[in-house]
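As you look at this complex, bear in mind that one protein chain is not there, while each of the others sits in place.
Then we have chain A:
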Amino acid sequence: MFNSPDAFTRSLCVLFVTAALTACGEGRDENAEAATITPPVASPWQSNYLEIGRTASPAELAAWDIDVRPDFTGLPPGSGNAEQGEEIWLARCAACHGDFGDSNQFFSPLVLGNVTPQDIESGHVAALKDPTRVRTTLMKVATVSTLWDYINRAMPWNDPKSLSTDEVYSLVAYLLSLGYIVDSDFELSNENIANVQARMPNRNGMTQEHGLWKVDDVSDVHNTACMTNCEASVEVASSIPQFARNAHGNLRDQMRIFGPFPGEDTGAERGAETAIASVAKEPPAPEAGLASSAPMELLTGNSCLGCHQIDSKLVGPAFTAVAEKYAGQDDAVVYLSRKIRQGGSGVWGGFMPPMAQLSEANAEEIARWLAQ
C-alpha cells in the first residue's frame, strides 16, 4: 500500500503530516501566538452584535405595517359606500363568494339569512346555538376591524393586496349591508366605523376567558389515570360506514408494503360498489392533449392555477374550454395574450384580473399553448 498509494490514501497521508507539523508548533513561540488570538465572545448573549440589522425607514414601515386592530389603530383614512362596493364586489369577489356572499362553492359563505335584528340588538347571533345552521363569516366575526383587515390583507383570493383603501371601505360597507347591519347606501369611513362596531351582530359572541390561552391556565377537561376495571361496559358508538370504506382511496396503498401491519385492501373483496369506487380513485392516465404541453412553471408561478384548472371549471373556465372556444380563430394568440395581461370580464360570466406582472413573451407563450 505504501509503495503505490492511491489518491485517497495520499490525501490522508498529507493530512496526517500536516497535523503532526501543526502539533509540533514548528518551533514557534506558543505564548506569543496565543497573545494575538482574539478571544471569542464570552457569552453568546453578549451584545456584540449591535451592528447587525438596521433601523427601518418610515416609508418601509408604512409599506408593511398593514394590520388594523379592534381599536382601529392602523386603519388608514378613507371612505367608500355600499353601492360602489356592490360594483366592485360583482367584478372582483362574486366569482368566488357569490353575488350576495352566499356561495359555498369555494369557501364558507360570508352571509346567509341567519343574522337577525335581535342579534344586532344583543350582539350575540342566536343561530350559533343551532347545530343545523351553517356558520357564516358575518355570524362569527366580532370585530368589524377584522373584516377590513381581511379584505385589505388577503383579497381578492388570487390577487391579494390589489385593492385601494377606498375600495376596501366600499367592500366592507357592501358586506355589512348584505347583513342589514348598515343601509344599502351607507358610506363607511375611518370616522364612522366605530359606530358600526356597536351594531356588529356577534360583538358579544367571542370570549377570551378560557383555559387554552395562557400557559399556566387551568384546563376545563381532564381524566383520571384509572388502571383497572375502569369501564363498566365498552360499546362501539361509531365507525366508518361500509360505503365510505374506500372514500380515502385504497388504504393498502397508503401503508408500507412490508412490515407487521400492511394496509387493508379496501378496493377489492367488497363487492361491485366499492370496486367501482376504487377504479375511480386510480391515478389518472398519463396526461394527454392540452395538459401534456402545459407551461406549468408559468401557470403555477403566476397563480393561474388558483382560478383555472386544465380540464374543469374552478373560479374561471377550464383551459380546455378556452382552447376549444378560440380554436381556429386566426388572431387567437394575439387576442388571448392581450386578455391575459389586461384581464377582462363578461366573456365567461366572471372577472379575470389583469396579469400585468406577466411579460408579453410569457403571456404569449400561454396564449400560444391555449391556441395550439
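Operating definition for what follows: a contact is a pair of C-beta atoms (placed from the backbone, for glycine too) under 8 Å apart; a residue touches a chain by one contact, two chains touch by 3 or more; residues count from 1.
What we mean here is this: contacts and distances are computed from a predicted model.
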{"item": "Chain excluded from display, named as in UniProt, from \"YCII-related domain-containing protein\", \"Flagellar hook-associated protein FlgL\", \"Branched-chain amino acid ABC transporter permease\" or \"Sulfite dehydrogenase\"", "value": "\"Sulfite dehydrogenase\""}
{"item": "Candidate in contact with the missing chain, chosen from A:Glu83, A:Asp102, A:Asp253 or A:Glu365", "value": "A:Asp253"}
{"item": "Chain A residues that touch the omitted chain in the full complex", "value": "44-45, 47, 49-50, 52-56, 60-61, 64-71, 73, 105-107, 124-126, 128-129, 131, 135, 137, 140-143, 145-146, 149-150, 153-154, 157, 160-161, 202, 205-208, 210-215, 217, 219-231, 234-240, 245, 247-249, 251, 253-258, 260-264, 266, 303, 306, 314"}
